[in-house]
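I have a structure I would like to understand better, so I am pasting it below and will then ask my questions one at a time.
One protein chain is absent from this view; the other protein chains keep their places.
Going by the order they are written in, the chains are A and B; count residues from 1 in each one.
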Amino acid sequence: MEQLVYKKPDSIRDDFKITFCPGCDHGVAVRLVAEVLDELGVRENTIGIASVGCSVFSYDFFNVDIVEAQHGRSMAVATGVKRSKPDKIVFTYQGDGDLASIGIAETIHAMTRGEKVTAICINNTTYGMTGGQAGPTTLLGQVTTTTTQGRRADINGYPIKISELLKEIEGTAYVARVTLDSPQAVVNAKKCIKKAFEAQIKGLGTGFVEILATCPTNWKMTPQQAHERVRGEMSDVFKPGIYKDKVSEAK
Amino acid sequence: MRKKELLKGNYAIAKAAVEAGCQSYFAYPITPQSEIGEYLSSEMPKLGRAYVSAESEVAAISMLLGAGSTGVKAMTSSSSCAVALMQEGLSFIAGDEIPCVLVSVMRAGPGLGYIYPSQGDYFQTTKGGGNGDYKIITFAPSSVQECIDLTYKCFYVSQKYRTPVCLLADGMLGQMMEPAVIGEYPYEEIDQSGWALDGAKNREARHIASIEREQETLRQRVEKIFEKYNKILENENIFEKYETEGAKLIITAFGSIARIAKAAVKLARKNGLKVGLFRPILLNPFPEETVAEIAEKAEVILDIELNCGQMLQDIKASIAGKVKIPVKFYGRPAGVMMTVEEIYKQIENCYREITEKKYGTACI
Partner (left out) sequence: MGRIVLNRDRCKACYICVDSCPNKVLEADEKVNALGYYPAKFNADKKCAGCAICARVCPDMAIEKVYR
């Protein structure tokens, strides 16, 4: 007897449009979030926050209520939603430019308040949607359209280490950095995303997952080369791992 | 029967917000409106409602956007240089058609200026600093009682038309005390369940966003929002006309200055001068036709503001091409309040010029 072992999650719209470039990890990240919402049985009780950047069209694929935030303000918008409707599951889906550059204040303060929300951050070391400019996480030496000779510390400063920073904040209950560069990594990433939602559901504080993701278009690489880069220089600087886990401690 | 209390403007606004059923309040302190947040920080939690000290006004307006998107009555309050920080959020909120209330208690600018009363943010509020075509519906109180009544009106209008609404007060109103009654919220509750976000249960998922890729759809959406503004002007245009019948000189003023001007008009009438006052309470959309009608029988308009001439532009635009009378202006940058005597003197000067037929017909 043939068994269905995989199907599109219900938290993805039937008429979904994936608006990302070929081979971009965003699509996998979106699906993992949707699978987690399905597995936790919270789809009908969830409000998502769409950020500005490649993630702006979240409502093209997520089959949950979505409100669009201004650039960088997702965690403040999430605060407004959660405080007004405390029984809802609230999550943001942001890029590193949105969360860690223009929105770093909103991110840090929402987490400092221990807002019971979940933040998913796609770190691809560049501003993808605007065409690959240097962002807060651009690696030293990385060539972008605004660091054409490679990022230099003396001119452009250093890449920000998001998870290392956010784990220090008392209000975060779960902080992990994951990759999507292999089937095993995808399975692991999903586990971490689930934990980040459980942190919210259990009322422990903010759940956060940083996903090291590819941007083949702006990196000017094939999807395969891009995954190599995630495994290599990106993981060397941004070490994957679980940085904080009050969810397991609470069990 | 509810009793009259001696109330400071800021507390009156805060109490009215509670009475109106405000579920969520977000703000960052700034003089001269900080009492609103202080009061609500203790009252809202008692009622099981949300109070959040935002990390900035940028965050406060974003929280307001989020709260409003769930359909609850939500409010923030701020002042001038800090309302400036909210302009991005206000543009999004207007584009998203999210109902919510902004209380703006003006102080002197530009920049930090100081905490003195001012009407220097008429432009900021009614012309806006955010991007794109939108309006922030604006009501301007001129007494503590109106601070209460118009707070109610702001919540009602915001929810009825799904639009951000501003209560535009100033440091004088925020800080002064006078007797007022916190009456019952007089408006019907407007059901928000048809659009608000509360989880896609037994219905399609909803999305609230200002982004729109289809150019034609984007055009239609903004046009629809502007149709709404027309309806608001039609249905919610409130103003005060005082002794405008048979007046040769019409004083136009709004907010706190208008009540001082009214006292000067009373004095002028007592002295036999045919002077009237027009005080728009709905400032945005601006009641152009109402101004034109009143101007029709007058010979001169004297606009008085505690700024360098902001509503003045709307007064002039209101009568342009319709009524050929001069519009004079008396005002000064923020800070020192005007006295009744001072305004009366301006009225007298203006009136003397009318009787001396100094004004031609084409000096607009």
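Note that in this section a contact is a pair of C-beta atoms (placed from the backbone, for glycine too) under 8 Å apart; a residue touches a chain by one contact, two chains touch by 3 or more.
Computed from a predicted structure; not experimentally measured.
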| item | value |
| --- | --- |
| In the full complex, displayed partners of the excluded chain | A |
| Listed residues A:D25, A:E68 or A:E106, member touching the removed chain | A:D25 |
| For chain A, the residues touching the chain missing from this view | 2-8, 12, 16, 18, 20-28, 31, 180, 182-183, 186-187, 216, 223-224, 227 |
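To be clear about the criterion, only the chains that are shown with their structure count from here on.
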| item | value |
| --- | --- |
| Rounded Å distance between chain A and chain B, as computed from the means of their C-alpha atoms | 40 |
| Sites on chain B touched by chain A in the complex | 23-24, 26, 50, 52, 54-56, 58-60, 62-70, 72, 74, 88-89, 92, 96, 197-202, 205-211 |
| Chain B-facing residues of chain A, complex | 13, 43-47, 49-50, 56-57, 59, 62-70, 73, 76-85, 88, 105-106, 109, 113 |
